[in-house]
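The complex is shown incomplete by one protein chain, all other protein chains being positioned as in the whole.
Labels for the chains are A, B and C, by order of writing; each one numbers its residues from 1.
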């Protein structure tokens, strides 16, 4: 459904290369249009707790077809989606998850990255998306 | 802990190549010595239900340091480990999961494969192990 | 409730000593009368998958106030308690779990052992019970 394994691996390879350049240790997950895990790598000595977070970020980005950080703005106390994180077996709503679109702007999957600051996580996820976006 | 990402990817690549040769569509998972997911790929159009099974096979093989099919012999009705599958959040005890040893014969991780018959799953897992066993 | 930490630790120490004598690597868990974990040890290099099993054996023994193996006789296909393992977040019904009684024959807790054959697991659990039974 949507993203192919070849595309998913190209996204992960690009994200992995970016992480090596930045000197950070990441967990990188790609899910397909059905939000099912398609490819995953955990860099040596990356935080163990980031394994689950990277997969949840990728799923969250596909569940709602938006960057995870956007969802997090609405899930704060008093926000319209307060504590939406309780659904779907646990969402992650801070940055590091991004949907991936094809050339027709349809969502074909998503990438989730975890292992450093949320800014670093987002930058590595973006590198993955750029490698295959619009194909 | 144990297996490196480079080793895990080499195992997955060899298993993937074997699956392509055999004309089967597999989910292939590698866990480290702590039974944590290290690398994963799902081939295009592989059974969705095999995603979780491949990861559980890899974990089961590391949890007990033996091929998953060996455990399954003892978990049958009347067997000494009947219904052991209810532990650890769910085990898979039919063939397709194998521990991976280093040159000193210590378990450094495990591979789990699911997507075809258990004979095919086992053959693909074996190809993955052979690529890096004893390194 | 029921067993004290001092008693639980005495049971674990006796079971641990027995395991060392037998040359087996065990996970040993003691729960109180409320089936809540009271003390636990995992011997170096014991199977990772036995951690959860040892705790589930202790809980199962207290849930039904009988040796886990006795329950397993009734949970076989065609048996009166077929697949009871699906309850309580997962039961383990093969040997290795034993209730612990006080001098008035009331159940004050239970011990669960996992890491070797079910005969070995049972022998180590029995050593733990004997150290404090009837106190």
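Descriptive notes on the structure:
Simple rule for what comes next: a residue touches a chain if its C-beta (ideal position, glycine included) is under 8 Å from a C-beta of that chain, and two chains touch if they have at least 3 such contacts.
Source: prediction; values computed, not measured.
The chain that is not drawn here is touched, among residues C:18, C:42, C:57 or C:122, by C:42.
In the complete complex, the hidden chain is touched by one of C:9, C:117 or C:135, namely C:9. Chain A meets the missing chain through residues 47-50, 52-53, 56, 72, 75-77, 83, 85-86, 90-95, 117-118. Residue positions on chain B in contact with the hidden chain: 1, 33-36, in rising order. The chain not displayed touches chain C at residues 4-5, 8-9, 32, 34, 36-44, 48, 51.
Everything below uses one rule, namely that only the chains that are shown with their structure count from here on.
Interchain contacts link the chains end to end along an open line, per the touch definition above. Of all residue numbers used at the contact between chain B and chain C, under half are used by both chains, marking a mostly different-residue interface.
Averaged C-alpha coordinates give centres for chain A and chain B that are 25 Å from one another.
Averaging C-alpha coordinates per chain places the centre of chain A 42 Å away from that of chain C. Look at where the CA atoms of chain B average out and do the same for chain C: the two points lie 29 Å apart. For chain A, the set of residues that touch two or more other chains is empty.
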